[in-house]
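Omission of a single protein chain aside, the complex is shown with its protein chains in their original locations.
So that you can tell them apart, the chains are marked A, B and C in the order they are listed, and the count of residues begins at 1 in each.
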Amino acid sequence: MSDATLLVVASTLSTGLILGAIFALVAAGVTIVYGCVWLPNASNGQFFLLAALAAWSLTGAGLGSAAAIIMVLLLGLVLSLGLEWLLVRRLYDVPNRNVACFVLTLGLTQIMAGIFSMTWGRWSDQYTLPPLVSGITMIGPFPMTNNRILVLLIALVVLAASFALLRYHRYGRALRAVFQNREAAALRGVDVRAVYRMSFLLGSSIIFLGGLLFALAYSFDLTVAWTMSVTAFAIMIVGGPGSVLGALVVGMVFGFTQAIVSIFASPTAATFSYLLAMLAMLLFKPTGLFLR
Amino acid sequence: MSLLQVNGLVRRFGGVVALRDVELTMEAGETLGMIGPNGSGKTTFVNIVSGHLASDAGTMLFDGESITGASPHQLAARGLTRTYQAVRVFSGLSVARNIETASLLRRDARAGAGAGAGRADGATVDELAEWLRLDRLMGKPAGSLTLFEQRRLELLMRLAQRPRLIMLDEPVGGLALTEVREMIELLAQLKARCSLFVIEHTMRVIRELADRVVVLMAGEKIADGAPDEVLRDKRVVEQYLGTVHA
Amino acid sequence: MTCRTSVRDVRASAASAVLGVTRPVLTGAVSAALVLGGLTYQAPALAQASGPIKIGFNTELTGPWTFFGNSCVAGLKMANDEINKAGGVLGRPLEFVTVDNQTSPTQAVAASRNLDVNDKVVALTGPTSSDTALAMYGYAEQQKIPYLVPVAAFPQLTKPGTRYTFRIEPDAAGWGYVIARFLEERKPGAKVALMYSDAALMHAIVAGFKYQAPRSKLTIVSDVMFPQGSSDATVQAAQVRAANPDYVIVMGAGAFDNVMQNQLLDLGIKPEQLLHPYGITTQVFGWGQRSAGMIYGSFFDHGLDNLPAEGRDFIKRFDAANGRPPSYVENYCYNTPYIFKQALELAGVVDREKLRDAFSRMKGREVTTGLPVSFDKNGARKEYIYFMQLLSVDGKRTYASKQIYYHEWDADAIPVYDLVK
Partner (left out) sequence: MSARRWAVALGLLALALPFVLEGNRFLAFVYSIVMIHLIWANGMNLLYGYVGLMPLMFAGVAGVAAYAMIYLTRSHEWSFWLAAPMASLGASLFGVLLGLPSLRLTGFYFTLCSLVIQTVITLAFVFFPTFTNGDTGINQIAPPQAPWGGALSGVWMDETLAIVAVLSVLLCGWIVSTRLGKRFMAIREDDVLAEVLGIDVVRDRIIAFFIVSMFASIGGCLFAVTIGFISPRSFDVLTSLNIWLFVAFGGRGTLIGPIIGTIVLAPIPYLLQELQGFKDVLSGVLIIVVTLLMPGGVWGELLRWRDRRRARRALAVGQT
């Protein structure tokens, strides 16, 4: 293979992996909240954006990228706790909470969008975070920045950790029990509301982290919120609600489809192809590819 | 001509055979009981006959016409209907609306025979409601009724359609003892109006209602005959009745 | 359940209402309507005779283009205050009634109507995005309101037959055309790659470039368009790299512009090979120090040669107030009140039709650059562009650039309106 071909192949790998990992991460966050608590959070795109914007402001104020990330994650935790306490917990016992939660979080989306346009929207039209680490590693002829390698690693580690948590930890077992039969789980002594709260916090934190990693790997603007929301929901459904493994595999398939089709056709064809693939998946395997 | 004739019914789920060459006939006016341990394929059988599930092989005739592959609403139009193990009514609608919805598609109304409009096999819906003691509950949301009331509503909704065959999946499941007694009486009165196919674990129901009993074990029919004979059959007693309190 | 009111019943009562059976209802409805009407009714439009001269400023204060709308407001306010401090126009203060179009064409039409009907503005000016501007264009032409477009480059805003719309920014197809002329001069027979987002503005630029490229003997070696919402361009950057171009023309919507830039640089494309048709301050900050040496198009930049004292003064004061040097968006918006002032003084009265005529024959100047401001029969301005080379970027505070090229041409040098529909 010539260097030029190798370059394209390596760049495809890099794009597929990074895009795939970030989308998988956000989808995992969504899947933990929706698949476990049955609360579809329409505002998770805004959460994602909020994390990225907050990190942008903190680094702009002179904080290092790593410190900013930790600050934002803590901030996200406080915010999710507050939100859970103020709003989300009121929906746990509502009979049609799917819809109620969707409406509620659409309202939240409007509030956040309004706040963004009065604040960050006025400060810039695009945002870039300084890299976590500098330098470039050559993969064959393909130069990959160490920053993006680190982003990829963090995403994969967090995905693996949340997979293990749901599969092997006591919390994960409680969560599955609640999912299968809430009443039975409650009778067996599982604190259902605590499990819900934990899932909401965990899911939201993962979405926050997704936003941070995206911001480290790419420049972003206010429009990223919706793109992210739609894609994450679609990945979650195709992968199977509640399945972190499903989110990972489908996220990667999505990333690679986009990268590979755009070599042979065009970026537009790539976008169409992954959306149509998702449609086909929904139609022919609506329960999702992976069980929880 | 038999009312229902099922030949060589096969259904597999993945590698597991749920039904293996099941043959069954049922005459008009007959009440047939089906028993068998959990997982023996009883509900699968009803699901297939009532059009909820496709079979892998086999044919089904209802009143001499093929109903293989027919959908539930087509079967309803021909007079074959069913109930569910877990009671199923439109819980968000009032009792009256439930009954109204069910009588929307009464067989004779659809066939254009207006003469019987408002009547279900000789009885008006109102009379049926009185008979099933639902007449005073008309305005309540169906979801707020007790289980027994819901079971009776379910029955009324089927009767409102003037069916020829009702397949009942555990009609007394979850009911208290006195309620079971009452339900059996209601069903006994119903026998005069249409054919019944009853899946039950409660042997009392089978003994008191069924003209004939079929036993399914692991997807195979192992016995078929009058209740007294079948319930004394050695294989049935060993493999099934020994495990349940009759 | 309410749904149980059958239509037959409604029909029956409608009939009875018509027959006067339910007269109280009818009376109630009509009187309620009249009360509401009384609250909302306003006297028919009168010419603005006294008080401030009102001009409708319809721009993006929320939604994805918030930044541009607010930047524009900042520039416009500065000039407006200066004019009013110096005595206003025709002896009256100038007032820009600002409304938010939420970056939505539908809202832009609604906002235009609000300004027209409720504020009775003498003219409209406004948005910084092409589709909202096009929606307003339709309204202005239909309602015969003079409409001065500060920052929207889409050519159709001055298509043949346009009467009331006047555009300050040169049209985007022209930018593409002049990029080809510029590259031809810098490197005859250059190989060029294109990377852009699927957006109206980019299509216009590409159309102009593709028209002129063969005439300037340029070869297009790669032509990549990204759908809206794209987030990664690594693969395409590698393909572009493999095609080995002399120049890459990059233009993305929003942050994607910077994503493409960085990924091209990561892959070893040199900054000197990169050309952006336009660059504003925040974009330059995004490109950062690593992009030093790249080229971008502009219509105003603090690195321009020969800026008059007014221009330098504007840069200093804008920087002091906003913490960043202004770019062409702020410059056009700063000049807008002055252009209105020149036209209103030429018209002599505050009247829509007279103001339109004044715009069409005015021979004004941009106060910041001294460049002439006059409009052809379709409302388009004499075309011009600067190309700047980025020298250095100092964090998010300032940057240094130098002017390397200036070109002026007639709007009809290329068949713009055949190229862009």
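Basically, a residue touches a chain if its C-beta (ideal position, glycine included) is under 8 Å from a C-beta of that chain, and two chains touch if they have at least 3 such contacts.
Everything numeric here is computed off the predicted structure, so don't read it as measured data.
Novice: Taking the complete complex into account, tell me which visible chains touch the one left out.
Specialist: Output: missing chain touches A, B, C.
Novice: Among B:Q5, B:T31, B:Q161 or B:S195, choose the residue that contacts the chain missing from this document, as touch is defined above.
Specialist: Answering carefully, the residue with contact to the hidden chain is B:Q161.
Novice: If the hidden chain were put back, which of C:E82, C:E141 or C:D351 would touch it?
Specialist: C:E141
Novice: Any idea which of A:A67, A:I115 or A:A164 touches the chain not displayed?
Specialist: Spelled out, the listed residue whose C-beta touches the missing chain is A:I115.
Novice: Against the chain that's been left off, what residues of subunit A make contact? List them.
Specialist: Residues in contact with the chain left out: 40, 87, 90, 94, 96, 98-100, 102-104, 106-118, 226, 230, 233-234, 237, 268, 271-272, 275-276, 278-279, 282-283, 286.
Novice: Using the touch rule from the top, list residues of subunit C that touch the missing partner.
Specialist: Residues 1-7, 9-10, 13-14, 17, 22, 24-26, 28-30, 32-34, 36-37, 40-42, 44, 61-62, 99-102, 104-107, 109-111, 113-114, 116-118, 130-131, 134-135, 137-139, 141-142, 154, 156, 198-200, 203, 227-228, 420-421 of subunit C touch the chain that is not shown.
Novice: Spell out the interface residues on subunit B facing the chain that's missing from view.
Specialist: Against the left-out chain, subunit B lists 50, 52, 71-73, 76-77, 81-82, 88-93, 97, 100-102, 104-105, 107, 110, 157, 161.
Note that in this section only the chains that are shown with their structure count from here on.
Novice: Linking chains that touch, what shape results: line, ring, star, complete or other?
Specialist: Topology of touching chains reads as other, fitting no named class.
Novice: Name the chain with the Cα centroid closest to the overall protein Cα centroid.
Specialist: A
Novice: By mean C-alpha coordinates, which chain is most distant from subunit C?
Specialist: In terms of C-alpha centroids, the chain at the greatest distance from subunit C is B.
Novice: Mind checking the centre-to-centre distance between subunit B and subunit C? Centres are C-alpha means, answer in whole Å.
Specialist: Each chain reduced to its C-alpha mean, subunit B and subunit C end up 71 Å apart.
Novice: Roughly how far is subunit A from subunit C, centre to centre by C-alpha average, rounded to an integer in Å?
Specialist: One centre to the other, that is 34 Å.
Novice: Two-or-more-chain contact residues of subunit B, please, as numbers and ranges.
Specialist: none
Novice: Got the subunit C residues that touch at least 2 other chains?
Specialist: Subunit C, residues with two or more chain partners: not present.
Novice: Quick one: in the complex, what on subunit C touches subunit A?
Specialist: 61-68, 70, 198, 224-227, 229-239, 241-242, 254-259, 262, 266-268, 280, 282-283, 285-286, 288, 396
Novice: Would you tell me which residues of subunit A are touching subunit C in their complex?
Specialist: Spelled out, the residues of subunit A in touch with subunit C are 4-5, 7-8, 10-12, 14-15, 18-19, 60, 113-114, 117-118, 121-128, 136, 142-145, 214, 218-224, 227, 258-259, 262-263, 266-268, 271.
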